[in-house]
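What follows is a set of notes on a single structure, which appears directly below.
Yeah, one chain of the complex is gone here, protein chain that is, but the others are all in their spots.
Let's turn to subunit A:
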Amino acid sequence: MAPPVSTPKSASPSQPSGKSEVTDLKLQLRQLAGSRAPGADDAKRDLFKRVISCMTVGIDVSPAFSEMVMCSATSDVVLKKMCYLYVGNYARCNPDLALLTINFLQKDCHDQDPTIRGLALRSLCSLRVQNLVEYLVAPLAAGLKDHSSYVRTVAAIGVLKLYHISATMCHDSDFPAALKALMLSDPDAQVVANCLYSLLEIWTQDAANSDEAAREIEALYGKSIIYYLLNRIKDFSEWAQCLVLDLVSKYIPSDNNEIFDMMNLLEDRLQHANGAVVLATIKVFLHLTMSMTDVHQQVYERIKAPLLTLVGAGSPEQSYAVLCHLHLLVMRAPMLFSSDYKHFYCQFSDPSYVKKLKLEMLTAIANESNTYEIVTELCEYAGNVDVPIARESIRAVGKIALQQYDVNAIVDRLLQFLEMEKDYVTAETLVLVKDLLRKYPQWSHDCIAVVGNISSNSIQEPKAKAALIWMLGEYSQDMMDAPYVLESLVENWEEEHSPEVRLHLLTAVMKCFFKRAPETQKALGAALAAGLADNNQDVHDRALFYYRLLQYDVAVAERVVNPPKQAVSVFADTQSSEIKDRIFDEFNSLSVVYQKPSYLFTDKEHRGPFEFSEDLSNLAIGGDSGDDVIHSAQRYEENDKDLLLSTSDKEENGGPTHNGSSTYSAPSDVNSSTSLVSSSTTQPAAFAIDDLLGLGVLDTPALPPLPALSLNAKPVLDPGTFQKKWGQLTVSSSQESTLSIQGVASLTAPQSLIKHMQNNSIQCIASGGQPPNYKFFFFAQKEGSSSFFLVECIVNTASAKAQIKIKADDASASDAFASLFQSALSNFGSS
């Protein structure tokens, strides 16, 4: 086969000449169509190439469709393939013309060369034309039985393509069953893998409407298939291994021996050079050991080295993906990584998205033993030429200070930053010093001494300026010139563009007034006047409010504006533990990279079979809003943002309403500024969840015991049905129960309770949460009947209380079930 001649034209697909080119191509193709002359194939190749290069750059070459088909009668494989590619691209938009291709594709499906058969079958299935599906069935059926494994691999995926064009046709031809049989018997691993890909997709989509498909899916995660696949894992290509491992990660082993056997079998997969295989294996290990705390911890130790090696090897993109997963693990169990901190030092060549992750990890793992070194390293980055990273580093130092008890040295470092006299360093540091003072008021003297030297004129950034003003107001009794600095700031009211700063200025002047009235009186008058004339509604309102308050009673005003404050002990976390758990459940997926659960970024129809739990919690919130998932997700997020107090908020949401420092003085908070502080100290995450779920008002007394009810030991209920039922039924019983001390002790992870309840014939369908709050959805079935009981159970291990909501098909049996459930729950831990 001679190498194709490349003409100057074909070599420059980037400069297409558009329409005339297409007409020209059509003409030339027509001339060649019937030609048997020697060299005709070479000429055709050349033309075909030009056509395809036009196609690549986006020129519509579909007008040449019939000419292309005419030229396709050839024995030259290269030509055939180009023609297939062309046809596959345009058939969809030209269904009538596509019919022309059926003939030669069908003929090629019977070619004696398996490569040609495979190619033709693949192209045939890729036409994506609705009214041509009938032509697919016979070649597909033959393909699945072909003696060439290549053709079978093509056919296995071909079935999936058919399914997407016409699901009914696919089912009518009984292809899923054929695929299943093939999957369980084919000697070629890639055929098995392709069957599995197709079946997973087909059954997952069907599962919403068909119980049978749901059962089939469940069977895929069953012992026999999992073992069948695991036993030949090394036959599979590295990509197919990832598929198998993903399947295995969802398998629930019956006992610990099984878990250890599986882990031993997969141990060497952790040494694979392909990071995708390693991460898939790690997911299996993590999920298998969830209920065994100590082994789970050993797994963390075991996977550290392979993960770090992957971070070092490969392209920056690959190491980023691995680092994101490492980040997730570090955030979950920072203690386990506290001695590995040097691995997370930023390298010169790291892109900024990598550096950001590393800074977060360093912040998380800082503890008594390594803080000195980590902070020293972070301080080096503060002078970094990369300004965003320098800022992040300073914030990291601040966060470490906020989470440590011994902040002495760190405060010194922070104060040294102020001496660097770089604008952004000073700005970031001021914000941090303010937060530090809110948590550690005892440091005020040291900080004030340094902060007092900073000229307010040199600060430009609103956040920093607001922080400085807050400190001036709050510590005006310790800062000699506070009233005068504030006064000069008020004089420049007009030049101050940020409403946030002006709001703070109003409040600070008020506070200063209560402490040093004679010196501040003039400034206060000017500030209130300027505030009343302000264009910004918030500023205007606050000025008016202060003014009236002062008119009403100065003492009351002081109590409102400048009450004694409690130090903030915990700053709210940005992410609720529930969301973190979901991300962990979706280990080895994009959720980890985006740091959000998949329902926030995928459409419903593109979600996998195991991503249902968000719907369940949505039900719990809305009761009747069955499928508005995104909406509830946003609510989660909003709620998180509201809780966000100060340190953790990022610059993007630094608007006046969400800004942390304004919670102290924003008008709406005035009446409750003390209670606000204290509410932030009482487990914000738990507060959020309870609030969302509308709980906390459930104090129905426990009911007297009722005659025993026997439950079906192995009930079957798929998530879709559960969800539907939960939406339809009303709560038949809602109560609070107490857990035994042993029970609380054994509830280190949701799995332990799930197992226990399983032993009592109560099955878990979804669970989540982190200490101290866990949430479960259980179901059970009455023995010998089709009636189900559905339970929502929220356990708080700190209070050893469980909130239980029961819904039942048969409401009369609900009380009996409730007592059964309660007794099972109270037995937890004692067995």
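The rule we apply is simple: a contact is a pair of C-beta atoms (placed from the backbone, for glycine too) under 8 Å apart; a residue touches a chain by one contact, two chains touch by 3 or more; residues count from 1.
Basically, contacts and distances are computed from a predicted model.
Participant: Can you pick, from "AP-4 complex subunit mu", "ER membrane protein complex subunit 1", "DNA repair protein RAD51 homolog 4" or "Queuine tRNA-ribosyltransferase accessory subunit 2", the UniProt protein name of the chain not displayed?
Facilitator: "AP-4 complex subunit mu"
Participant: With respect to the chain omitted from the figure, which of A:232, A:342 or A:548 is a touching residue?
Facilitator: Result: among the candidates, A:342 touches the missing chain.
Participant: From the list A:74, A:210, A:367 or A:602, pick the residue that touches the absent chain.
Facilitator: The missing chain is touched by A:602.
Participant: With the missing chain put back, one of A:85, A:169 or A:709 would touch it. Which one?
Facilitator: Final answer for the missing-chain contact: A:85.
Participant: By the contact definition given up top, give the residues of subunit A that touch the hidden chain.
Facilitator: Contact residues on subunit A toward the absent chain are 1, 3-4, 6, 11-14, 48-49, 52-53, 56-58, 77-78, 81-82, 85, 89, 92, 115, 118, 122, 126, 128, 150, 153-154, 157, 160-161, 164, 190, 194, 197, 201, 237-240, 242, 246, 270-276, 278-280, 301, 304-306, 308-310, 312-318, 320-322, 324-325, 339-340, 342-343, 345, 347-353, 380, 383, 385-388, 419-422, 586, 588-594, 598, 601-603, 606-608, 611.
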